[in-house]
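What follows is a single structure, written as structure tokens, with notes after it.
The other protein chains are all here in position, but one chain of the complex has been omitted.
Residue numbering begins at 1 within each chain, and the chains themselves are lettered A and B in the order written.
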Amino acid sequence: MQENEKMSHENDNDEHHLPANGDNGTESHDHDHDHDHDHDHDHDHDHHHEESFISKYIFSLDHKMIGKQFLVYGLLMFFVGGGLALLFRWQLAYPERPIPIIGASQQYIDEGEVATGADKMWERIYESDKEEWLEVNMPSGVITPAFYNMLFTMHATIMVFFVVVPILVGAFGNFLIPLMIGTRDMAFPVLNMLSFWLAVLAAVIMTVGFFVPGGHAAAGWTGYAPLSADPQWTGVDWGQNLWAISLLIQGFSSLVGSINYITTVINMRAPGMTFFRLPLVIWSLFIVAILLLLAFPVLSSALALLIFDRLAGTTFFTSTAEGGGDPLLWQHLFWFFGHPEVYILILPGMGIASEMIPVFSRKPVFGYKSMVYAMIAIAFLGWIVWGHHMFQSGMQPSLGAFFMTTTMLIAVPSAIKTFNWLGTLFRGSIRFTTPMLHSIAFVSMFVIGGLSGIYMANTPVDIYIHDTYYIVAHIHYVVFGGSLFAIFGGVIYWYPKMYGRYMNDTLSKIHFWLTFISFNCTFFPMHILGIGGHMRRISDPTQYEFLQGFQGMNIFITMSAFTLGFAQLILLFNFFWSMSRGKVAEKNPWNVNTLEWEAPTPVPHGNFEQIPTVFRGPYEYSVPGEESDWIPQAQPEHAPATGGD
Amino acid sequence: MNHSEIEMTQSRPLSNAKLAIFILLGAETMLFVGLIGAFLVFRMGSVTWPPISHADINLPRLVTGINTILLIISGYIMFQALRAVQKDRLKQLRNMLIVTGVLGLLFLGIQGYEWIQLIGKGLTLQSGIFGGIFYVLIGCHAVHVFCAVVWLTIVTAKAITFKYSGTDHTGVATCTIYWIYVVALWPILYILVYLT
Partner (left out) sequence: MYKWLPFPENISTFGVGVDKLFMSIYWLTLIVFILVTITLVAFLIMYRHRPGHKAAYIEGSTKLEIIWTTATTVIVFGLALLSYPQWNKIKSPTQLPTPEVIVQVSAKQFNWDMTYPGPDGEFGTEDDLELENQLHVPEDKVVHIQLTSVDVIHSFFLPNLRLKQDALPNRFITVWFEAMETGNYEIACAELCGFEHFGMRGFLTVHSEADYEAWKAEMWPPQ
């Protein structure tokens, strides 16, 4: 590779100031690392001094611990978001039927006769004078239509903002960026910690919303105004406010995080780590940080206007006969943020898959540079397609043609990525490890999800399928089939570096196959529902005659969704169990070139004994004439190819 | 792939702190893009501007124009402050910082006074989108000026206690970048909101 980038880091290896700016800025965090400043030379020997539980596990400044915190937090929220989905899936399969276990028996509902333990509970609830939460939201265990709206609103909000972004960006970004570019920590460790705790605060506020009078936000994760702008339309009062406030805080968290990532990648790469020697996952996280940085403030501006509408009596989003605001303004602002956001959800997944596919094919990634350019193109095009969510919204129809064309153009960089992944497999030597299975699932599920995007991008076709389950199918193929498979794969792949142990492979394999099958059983039939005209966001499809024939399919989907949920319990168990019981892993179990595997396991404070110098790109596998089929990035030329140490 | 590559220049063009400020400004810009976008949507969607319901409202162009000049001058002086510290003229730095801060406060004060006048004339946050977007957009900028003043105060305090020197003044530099950004943003808003 021919490079003319500037090297970006101090060459001399004994210069290891963590916050790499010796210039002592006003920001106080520059001083928070004095313990590292003091022991530059013999880094890893000096860290036995007492680190309290709190500073090690809770208010940690170490990027690896913060990454793990994000991971655990995201995984736990995944179960909250998924649990909500299971709740409303029950309602879709069996409208008006009490949920099992906590719901009252039919006998009790019909005749008031207490038959089961749950009936007793309901009896108590009905008899008490207070308006109990359960009574309001699911009397006798039947989900009310208003509660249904809260459920899918929070399902999506949590999944998007508190699961996928925290894991992909928060967890992988934090854990991988410093390790893979070869530096000791993030540029601003204190900001990094702040980013995590702001995210937790946002999640807490978001959860509290369920329990305020009037219930939680119920205007969809897209929060369309005017529905969301005035409590009179939904009866939701503080729920929607808390939703907006929580997302504003989440915005700060992302802002702080992305400033950190961008600075770190630009300024702190190890000597020799030029931009075109960055692993693709770092490229993807770098690009995503830029997207987050620029997209989230637009949402913040919209949320601020929404809060003004709700609390200060402005009318930005509500129009009255005398004039007033614009009912489409919210949609424009939301989707101007929202579409880049969905690429925030997929790009790191692409990066993760691009890491694992070469490793387990023992081949260089096919077309490294075009992979990079394709990601940049996707990120760039993502800014000019937001109107494809608004084809039927009453936006000027003549804009439809523009948005359709730009949207479909995204198929081009996506095609480059897809075919390059296939090209990487071509003539490889493929090992079917569990992370590899997840990557393969990622590629094929992303293709399905992407191709269904083409239908929707097509304006005339979108007239019919807009706001039907076709969209729901698309969403889940890209975010579950895409992002989540990448996440699962990535967790298993980097687990040995994170926790020093393997995850149990049998359990991982069972989890993979159960997930893969039940995922497809859950979401593929949704395409068919969509073709049948099944609207999304309706709590009781049996109201409509033309949908009654689909009830069997809805039941099937719900069954599959429960299986899917069950499969995730295996993952959860495996994840926590393996932390203490998993097989102990060696330093570089998959024989990978990138720098994170150069660091000792478990990775100490400061990551590397010596900042490595990088001599080559990240995917030098099976180089002809070499004895070993991998050459670590930090291995000097002509040294015996043993893999470091 | 040879060693000369590794021996290439090792210096970073921007320190972490400065780079981070520039990145932050990217986000700030998008925040204003969102609000200005909303403003333009209302502006284009209304036959007259101000809308008929506010036809009697005249935004104080002249006073605000003078205020604009004040702010631009403060930006220039802030830049001179940075030049001063680069040349190790610490007294000058201190004075410049104080003048900048005073100008910033003056700007806020004049604007606050204007707002009181306008509210008296019936232009309030609730009086339709004209008032709403006016206060939100201009107010958002005012909050930024306020934050900049707070930051400047901290920097000034440090300057007075001689925490900076010709070789060590990242604090001044980052604050200057931010200040100049806030200053440069204002004329755009002034032209958009007051003049067109």
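The rule is simple: a residue touches a chain if its C-beta (ideal position, glycine included) is under 8 Å from a C-beta of that chain, and two chains touch if they have at least 3 such contacts.
Here the structure is a predicted model, which means the values were calculated and not measured.
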Note to self: Among the chains present in the display, which ones are touched by the chain that isn't there?
What the structure shows: A
Item checked: Sole residue of A:97, A:362 or A:509 that reaches the chain not shown, by the stated touch rule -> A:362
Note to self: Going by the contact rule already stated, which one of A:312, A:422 or A:584 would touch the omitted chain in the full complex?
What the structure shows: A:422
Checklist line | Sole contact to the chain not displayed, among A:245, A:507, A:535 or A:555 | finding: A:535
Next item on the list: Among A:241, A:284, A:300 or A:468, choose the residue that contacts the chain missing from this document, as touch is defined above.
Entry: A:468
Margin query: Take the complete complex as the reference. Which residues in chain A touch the chain that isn't displayed?
Written below: 144-146, 149, 218-220, 224, 226-227, 233-235, 318-321, 327-328, 361-364, 366-370, 392-394, 397-398, 400-401, 404-405, 408-409, 411-412, 415-416, 418-420, 422-423, 425-432, 440, 443-444, 447-448, 451-452, 454-455, 458-461, 463-464, 466-468, 528, 531-533, 535, 537-541, 543-546, 549-550, 621-624, 629
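The criterion applied here is as follows: only the chains that are shown with their structure count from here on.
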Check: Taking each chain's centre as the mean position of its Cα atoms, how many Å separate chain A from chain B?
Finding: 34
Margin query: Using the touch definition from the top, list the residues of chain B that touch chain A in their complex.
Written below: 1, 5-10, 12-17, 19-20, 23-24, 26-35, 37-38, 41-42, 45-46, 51, 53, 125-126, 128-129, 132-133, 136, 140, 151, 154-155, 158, 168-171, 174-175
Notebook entry, point to check: Given the complex with chain B, which residues does chain A contribute to the contact?
Noted result: 1, 3, 6-11, 19-21, 23-27, 30, 187-188, 255, 258-260, 262-263, 266-268, 271-272, 274, 290, 293-302, 304-305, 308, 312-316, 322-326, 329, 332-333, 336, 613, 615-616, 637
